[in-house]
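Working notes, beginning with the structure itself.
Removed from the display is one protein chain of the complex; every other protein chain stays in position.
As written, the chain order gives the labels A, B, C, D and E, with residue 1 at the start of each chain.
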Amino acid sequence: MSNIGLFIGRFQPFHNGHLHAVKFILNEVDLAIICVGSAQYSHTFKNPFTAGERIEMIKAALAEAQITADKYMIIPIPDIHDNRLWVDHVVTLVPSFNIVYTNDPLSTVLFKEKNYLVKPIPFLERDRYEGTWIRKLMVSNGEWNSLVPKAVVNFIHKIKGVERLKLIHKTDRVRETI
Amino acid sequence: MSNIGLFIGRFQPFHNGHLHAVKFILNEVDLAIICVGSAQYSHTFKNPFTAGERIEMIKAALAEAQITADKYMIIPIPDIHDNRLWVDHVVTLVPSFNIVYTNDPLSTVLFKEKNYLVKPIPFLERDRYEGTWIRKLMVSNGEWNSLVPKAVVNFIHKIKGVERLKLIHKTDRVRETI
Amino acid sequence: MSNIGLFIGRFQPFHNGHLHAVKFILNEVDLAIICVGSAQYSHTFKNPFTAGERIEMIKAALAEAQITADKYMIIPIPDIHDNRLWVDHVVTLVPSFNIVYTNDPLSTVLFKEKNYLVKPIPFLERDRYEGTWIRKLMVSNGEWNSLVPKAVVNFIHKIKGVERLKLIHKTDRVRETI
Amino acid sequence: MSNIGLFIGRFQPFHNGHLHAVKFILNEVDLAIICVGSAQYSHTFKNPFTAGERIEMIKAALAEAQITADKYMIIPIPDIHDNRLWVDHVVTLVPSFNIVYTNDPLSTVLFKEKNYLVKPIPFLERDRYEGTWIRKLMVSNGEWNSLVPKAVVNFIHKIKGVERLKLIHKTDRVRETI
Amino acid sequence: MSNIGLFIGRFQPFHNGHLHAVKFILNEVDLAIICVGSAQYSHTFKNPFTAGERIEMIKAALAEAQITADKYMIIPIPDIHDNRLWVDHVVTLVPSFNIVYTNDPLSTVLFKEKNYLVKPIPFLERDRYEGTWIRKLMVSNGEWNSLVPKAVVNFIHKIKGVERLKLIHKTDRVRETI
Partner (left out) sequence: MSNIGLFIGRFQPFHNGHLHAVKFILNEVDLAIICVGSAQYSHTFKNPFTAGERIEMIKAALAEAQITADKYMIIPIPDIHDNRLWVDHVVTLVPSFNIVYTNDPLSTVLFKEKNYLVKPIPFLERDRYEGTWIRKLMVSNGEWNSLVPKAVVNFIHKIKGVERLKLIHKTDRVRETI
């Protein structure tokens, strides 16, 4: 029987740390199921891109890295905000798998309580390759291009993603006080 | 063809800045659709009044300002917490319109991405005419009466709104720790 | 104190029976709050028109009937599918009222159990002025124009409502079996 | 270790067949967890009574049958309309248990797929002791009193349950056609 | 620019008619986005298989038909029961596309009202290759194996899908009357 690994993230955006993780996982399994979490959210500072946009970035980045499409699937997973039911929610939206790859303590607890095999992912320079840090660089005109795959840079430019993020970033105080 | 403008706010409470905005919009359009956002929320510090109460305040304030009822409609809009779908959610709950009036960057992004015409509203002394500030004055026995239309002052007194707000304001720490 | 009446319907579409009811209610109260129920539904045979479209029809029909806008408000009410909570859901989305006008036994039970005054509405030729019957005439090229106010006929033509209804009507069997 | 049994029903109303089942289960286990399903529904022909009313009937009927309160718990379970997640939904709302008592094939499938022990309940004259049949008798002035525990008859009379059911029963056609 | 086609179905199960449609679409586009609708439902007669199981069947059937994985993506789409918002819901969960393939009149209306290009799919013997018919054959021990790809037959046997469907099929009457 083949090994199938589950990898869950929000991918806001898909960065080099994520690509590194996918490569690591593909060394161990025959198929990686990449789950795009918080799939219903978009247009916030924490979740600027829609699930569809994130799927498109990941696909482009993996193609650029010459990973063939038969090695992975990309599946959007909406948040349900109900930890009791979250594992079953994920499990029933994806093909069957036998290893969960995650560094998230909550996911680790939830999958282990259901008797799944959970493995950590070696981080690639954790401080630099981090979604929040990259989004902060984006809104402050910092140098973020080198932190994400070139295909993702191109995609974000095509959809004017940085402009969107900057506008959204201004909104919080205003929303509160109107 | 006539011009119809959309104006979205939470109106917690409806203050002189809002009234100023409605008057500004009515100089430009034939009908103003006033959307009462976060319509399902009430009895919190951020959203103390129900949508029905807010509609009642707005109606009273506009009558007091001698704006005739055929110049505006007031429509409650529940939050859906899903930015992807928010524009269509609003659009399908109100009569058709051709201009969106807002200073909120997120609303601006979302409506512009759907190709709507979005216009800013000139603020009236932004620092004073602000919902959060007015609610803070209410709970601290500050002078808030001059910041909202007289009809709104009367309505808030009638429903004992300040007492409600003060009680709600005490609740947060308690809730957390029980 | 003035009398304020609540009138709830789905208005798919707003027909002469509804107009008759509004006129009847306005003989008894100072303000009629017309609630557009099932507000989130559209594009089904039972609920073909969006809440926004229904509000627009009602507004046009009442203008045509020379009922001034200060005599009524039109408020969309989404279904919550929870009868326990429905009365409070309605009550908190609309200005305060003191009479409920309805012929619906369930609404009657629910409002009476909360001690509201509920009054029936004299029907106008109930067999002809009925939403389901009118929608059936629409899809079968029957004569429906005389059953709804002229302004509603015009509005439905403008939005190509009959074409929409015919297409939707074909969908049920197909949906089931794909 | 003690045996704890789960028994799920809608109990609209709690009838002699249900009481028979509880007694049967209590012969086999130390504690029966009685789950009141479809807990959020009420005021429909299928689900006329609120969860609170149903809990009250069950408690009264078990007291009448001299079953002591330390032998059972009554827990309302709202429907989630998502079979994938239903077992975890139930499991996390109740104390831990080791046997599921049900004659419902879907519940049987869902709990067995999660490796729970599922046992059938011997029916008591299945044709007579059936919620739908009892509700039909109620609306048609049939003889239903002998089919439910005396304490339930009294409770239903106290809350004017038959009147409510008759009114609700009339509503369906009307609702559709307004 | 390349052509990307959207194909939405429930795939309960994925049958030869669906495979025929995918092949037809792949003759016209560079990438087919196969959307597994009603993704949250399972364990009912209408929707017996989870989204994950359906994705697994489709993947196996397309592999068997020697369609390479870089020609398609499979994306689960939960129902939202809100036709107003459905197109945006789909659009934001998938990569961008320029053609919608569907024979469903409602989908056609909804996508056309948003100005998408919608194309019909030539049916393959519509009466035989139909999900409902195949599920009826399954519960009545009819000959359904020849109507679905061999890989789907194998998968359904592996998960004991026919046994599940037979048990579920018995449940409806029982559920109603407990």
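As a working rule, a residue touches a chain if its C-beta (ideal position, glycine included) is under 8 Å from a C-beta of that chain, and two chains touch if they have at least 3 such contacts.
These figures come from a predicted structure and were not determined experimentally.
Student: Of A:N3, A:T44 or A:N103, which sits in contact with the chain we cannot see?
Tutor: Within the whole complex, the residue contacting the unshown chain is A:N103.
Student: Of D:L26, D:V94, D:L124 or D:V139, which sits in contact with the chain we cannot see?
Tutor: D:V94
Student: Considering the whole complex, which of B:K71, B:R128 or B:R164 touches the chain not shown?
Tutor: B:R164
Student: Touching residues of subunit D against the unshown chain: what are they?
Tutor: Where subunit D meets the chain not shown: residues 39, 42, 50-52, 55-56, 59, 68-70, 73-76, 78, 91-96.
Student: Against the chain that's been left off, what residues of subunit C make contact? List them.
Tutor: Its contact residues with the unshown chain are 84-85, 87-89, 92.
Student: Spell out, residue by residue, where the missing chain touches subunit B.
Tutor: 40-44, 50, 164, 167-168, 170-171, 174-178
Here is the rule we go by: only the chains that are shown with their structure count from here on.
Student: Common contacts of subunit D and subunit E?
Tutor: A, C
Student: Pick out whichever of the two, B-E or A-B, is joined by more C-beta pairs in contact.
Tutor: Higher C-beta contact count between the two pairs: A-B.
Student: Averaging only over C-alpha atoms, locate the centres of subunit A and subunit D and give their separation in whole Å.
Tutor: Here the centre of subunit D sits 44 Å away from the centre of subunit A.
Student: Residues of subunit C that contact two or more other chains, please.
Tutor: In subunit C, 42, 50 touch at least two other chains.
Student: Based on the touch definition given at the start, go ahead and assign the chain network to line, ring, star, complete or other.
Tutor: Other.
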